[in-house]
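For this depiction, one protein chain was excluded, whereas all remaining protein chains were kept in their positions.
Order of writing sets the chain letters: A, B and C. Residues in each chain are counted from 1.
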Amino acid sequence: MKAAARVSRRIPVGPGIARFVRRNAWTLGIYGLFVAVMIFTISIHPNYGPYEIESLVVGALPLAFAAAAQACVVIGGGIDLSIGAMMAVANVLAARYMLHHDFQTAVLISLLILVGGILAGSLNGLIAVRTRVPDIVVTLAMSFVWGGVALLILAKPGGGAPDAFMALSSGNLFSPWVPNGLLLLIVVVSLVWVPLRLGRLGLAHYAVGSDRTAAFRRGVRVGPTRVFSYALGGFFAACGGLALMMSTGIGSPLAGTIYTLSGISAIVLGGVSLAGGRGGITGPIVAAFVLTLVPADLILTGTDPNLGQVIQGVLLVLVVMAGGLAPLLRARAIQRRVQAG
Amino acid sequence: MSDANVLLETRGLSKNYGAVVALRSGALSVRAGEIHALMGANGAGKSTLVKVLTGDVTPNAGVILLDGHEVRFASPASARKAGLASVYQDVSLVPLLTVAQNLRLTGTAMPAIRPWLEELGLEDVDLTEYVRDLPAPTLHLLDLAQALAALPRLLILDEVTATMPADLSERVFRVARRWRSEGRSVVLISHRMTEVKALCDRATVLRDGTTVGVVDMASSGQEEIVSLMLGPAAASVVVSEGAVADTAPAPRVEQTAALEVRGLRSGVLQDISFTLRRGEVLGIVALEGQGQADLFECLSGNRRPDAGEILVQGKTRRFRHPHDAIGAGLVLVPADRALALLRQRSVLENIALPMVNRLSRWGLINSGAERRRVRTAINRLDIDTRAGSRVMRLSGGNQQKVTIARWLATGFLTLLCFDPTRGIDIRTKEQIYRVLRELAASGSAVLFFTSEMPEIQLAADRALVMFAGRVVAELSAHDATEAALLRAAHGLSRAAAAEAS
Amino acid sequence: MSARATGMRSGRWTVLQGQLRDRPSLVLVGVLLLLVLVIGVTRPGTVGPTWVANTILFAAPLGIVAAGQTLVMLTAGIDLSVAAVMTAAAYVAASQSYFGSIRAVILALAVGLVVGLLNGIGVAIFRVQPLIMTLGMGLVVSGVLLVYSLKVSPEGPPNVPDIVRTLGSGKVLGFVPNSALLWGAIATIVIVGLRQTGYGRLIYAIGDNPVACRLAGVRGWLVQLVTYVICGFLAAVAGLVLTGAINGADLSLGDVSLLPSVAAVVIGGTSIYGGNGGYAGTLVGALILTVLSSLFTLLDAPDPLKQILYGAIVVLLAAVYVRTAGDTG
Partner (left out) sequence: GGGNTSTGGSKKYVVGISNTLTGNGFREEMICSIKAQAKASGVVSKIITANRTTDPSGQIADVRNLISAGVNVIVMNPSDRSALDTVIKEASDKGIVVVTVDQGVTSSQAYQLYNNQVKYAQLGADWLFKTLGGKGNVVEMRGINGVSADADRHNGFMQTLAQYPNIKVVKETFTNWSLDPAAQQIKDILGSGLKVDGIWTSGIDSTVVDGYTTAKKPYVPTIGADNDGFIGQLINLKAQGLGGAAVTNPPTVGGAGLSLGLAVLQGKSEPHLVNLDPQIWDNVSSSGLSELQNHYDPTLNAYYSVSYQVAPWTTYTKADLIACADL
């Protein structure tokens, strides 16, 4: 009688931890992968130390930001193919206007550039929302626009920034084992993403990515929220452009182009669903580190560089394949448990 | 309409989607303290009227008066603030958020919703579960609880009971009555005439997007409402519900078994066995979650059972994919049309989906033959194909019909229908009963689960009642009264079941 | 009771809109003609039979690779390995021409088939995300090609085989490019195939709702597998046509076609979420992109401005398209 009246079809779940693991399996998986790759790296390179860690962080920083940017947009139900180009714009702006200035001015300029990134992202979002043109078309077209803008600002690689500014990513403040770049990444993510994730806006962001109609009926303002997700993407893209500035010390109008596609592989690897509404940004960021470590390992092991590309491609596919198998096995396990219970 | 008691009034509301006029002239007047039914055939524009009223879509023309003042809502949220809350036909909770997060999104406070969750029997629901992991009836109830938490003056329920078995529907009605007793109003949309008659005070009837009349439930008969809904010409064709079994061709149940199930186990399903003969319509009755879904999944080849055998025409079959089941002549009409339809494709493509390869010669589809078969199926179920270039633009009921029409066009040996009349208007229901009878008469077999117990006597030759994954009773159509079925479905008549077998 | 007729009282515009909604590629054709008009006005004397032939000549490889891309995107997938396949097919053909044209062409096409098959197996059977599968496959193909190119270089000069050159840049009757005929044949097969064959229907069906397909007895994995194989094959054909058109092959030949192959499809109105669209739109999309780049070659403006203009025009086109054809969501 009691059983008959029960409404919810409850999938038997273990205690809270088990469910947490089940829900975040992919993200935990990518952390695990990172640890595994790291262990492998240290095993082939016994002298792995602060220098190598700094190399890793400096190398991964732009991709990490690009992945964070793409993750924000994709979680909100869109996609932004102009993130690389926006990174280039931020990069050349920084290089052009920071040249011959002191550290304070450089920081001020970077703040302005971050605002600019937000505006640029918002423009992408506004166009997509207003014209109702599919996001992929709008942002593909905008990648040409931002690419052109970058060339207008700086026709060829050049410019510069004060050394102190560059040390923001490459030096170390507390311990040689903790490069500034890592701190920077952690600070930016925890200042921007964490409050967002906890607040109602973050909820709206995920809701719109999951199902626009339902979100609208729940009282979410769909248009502004979508624009917001692009604005956030623009912000992180600007961070990425500045990170490029910090690692290279120059501006290049073509700097960011490779990060659009690699950013997308990072988010997929990092557990963001391209259909929207699912995933976070820590997964993609860790994935960015994995994607930076793998080529490094290929160099360290002295692998034939031509095969290196092949290995990377195969690895990418295998990881995602393994990730796809996990839920399948889980579903089987649940089914078995249902029968037992 | 100089009724002082009027809470909400609309005049001349209209809405078109491109060339499709979904709502032509919607007039609705709801008094404070009444339960008002909104009736009409599938595609009449009921849901559209609700959406327009609550700011879910913007109307092309018309006015909405609340307490005599003109209002216009930009979104369901602003309608909710003004005291209008709606539970829509298609569930509108965000699938990838947890229930609790959905509540937060609307700004519903836990203390406000707690009593309603209890009232609706949802206290067991885990609020930290993802919405997409919960079944549709639970979601509709959650949606309702949330609407109630806002204490709206007007509560709109668009076919929320369509997905629910009787016990759950009753909870919804209890709330509706309570709302009325507190001087607030409810607008109810349902295709179940008995529900409407039992519950509602008045009804507004829509036909082809236009309000064609308002009737007093106490003083008007079913025929009057049906003739308003269907128009004078069509109404004469329709006979009253009870007549179907009499006028339809007599069943010629043969002794050859079309389908035999032996000791099947899967999910909730515990060791189930029965035989379905050719020419027979076998009904299955159960409350929510008693294993009926698992049964249909296994029979349709969508899931591999853990134990047991399925025999088709005496031969044991193992289905690894629905393709195998279909090859053996077992076809499924699932409960959830979202599972069955290609939303962006045309009605024709949806109906022809299983048979495209069969209709091809040298790789090219024989479009003449295809059109003929599809057209026949469409006509047989009278599907409104005005918005047929994309199935998602059809009204809910017409979408449901497409899922059945598919198999009529394709052909089969045994039809597995899971709640085939869910959300279907009264005339079509009769058409479907009749079609089921006709199919049986022509030698097919039909197994159908229904959440509406009275349907058993209208369409089935025999009924099995399931409880906790087992068959607990087998009743002939004659004995399968609603009361008897309900008793058995609650697991109260094991003794009776023992007697029967 | 037959189904109710479509006839509704509505203005002429609504009727027109209804028509355009069902045939969105008409809007695109309008856009294309407009662009041609712009060229004709800004550079009188340019637009003529030769120009048309040349434009089609360069649109053909793009149009052919975008045909495969359309099929894949209709199944809600994407193929990012097409660029690598184009390059590989062209390079293999050129490096093998030494052993005879036929063998070279067959080997080149085999590259496309094999890569398509691997993509298909990954996506359809192992359920790898199409984007990742094809991205990874693209890396693998170009890596292997690099190794191959270093291995074969001593065997003889990479030389575009004669039949490929005839195919890519030859003309019939003096002005109809052979590649246009090939493209036309492929286009006909794809358009008719999508509309009139069971397989075509199933491509849409899989892209729209794989669960519904399964319940209707459709073996979706087979449809997906075949689609990726066809896409790989068409990419190889496109690579051959391209290498024939420019009479040369290098290790990055196809790279420039990757983004346009996706752009032509989306501009042509095919949804990236699958189940909706068609090749007619893509075909016009490929022509539009080619005419646009032609326009920009002829335009006298600084390059950055051209890029900005290019992006702006594409957004504008798409916006006009969405307005007239109605929202497709």
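Everything that follows uses one rule, which is that contacts are C-beta pairs under 8 Å (C-beta built on N, C-alpha and C of every residue); 3 or more make two chains touch, one makes a residue touch a chain.
None of the values given here were measured: they were computed from a predicted structure.
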In the full complex, displayed partners of the excluded chain: A, C
Hidden-chain contact residue, picked from the options C:Arg43, C:Arg127, C:Arg195 or C:Arg323: C:Arg43
Residue of C:Val29, C:Leu107 or C:Ile246 touching the missing chain in the full complex: C:Ile246
Sole residue of A:Leu28, A:Leu126, A:Leu300 or A:Leu318 that reaches the chain not shown, by the stated touch rule: A:Leu300
Among A:Asn24, A:Thr105 or A:Ser247, the residue in touch with the chain that has been omitted: A:Ser247
Those residues of chain C which, in the complete complex, touch the missing chain: 43, 45-46, 48, 50-51, 54, 57-58, 87, 142, 145-146, 149-150, 153-154, 156-158, 169, 242, 245-253, 255-257, 290, 293-294, 297-298, 300, 303-304
Interface residues of chain A (partner: the chain not displayed): 45, 47, 51-52, 54-56, 58-59, 62, 150-151, 154-157, 160, 166, 170, 243-244, 247-250, 252-258, 292, 295-296, 299-300, 302, 304-306, 308-309
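Methods note: only the chains that are shown with their structure count from here on.
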Chains contacting each of chain A and chain C, listed by label: B
CA centroid of chain A to CA centroid of chain C, Å: 30
Chain B, residues touching no fewer than two other chains: none
Multi-chain contact sites of chain C, meaning residues that touch two or more partners: 271
Residues of chain C defined as touching chain A within the complex: 80, 122, 126-129, 131-133, 135-140, 142-144, 146-147, 150, 259, 262-263, 266-267, 271-273, 303-312, 314-315, 318-319, 321-322, 327, 329
Residue numbers on chain A that touch chain B, as the complex places them: 1, 3-11, 13, 19, 23, 200, 203-204, 206-207, 209-211, 213-221, 277-278, 335, 338-339
Contact footprint of chain C on chain B as seen in their complex: 16, 18-21, 234, 237, 300, 302, 321-323, 325-327, 332, 334, 339-345, 349, 352-354, 356-357, 359-360, 363-365, 367, 378-379, 382-386, 388-389, 406
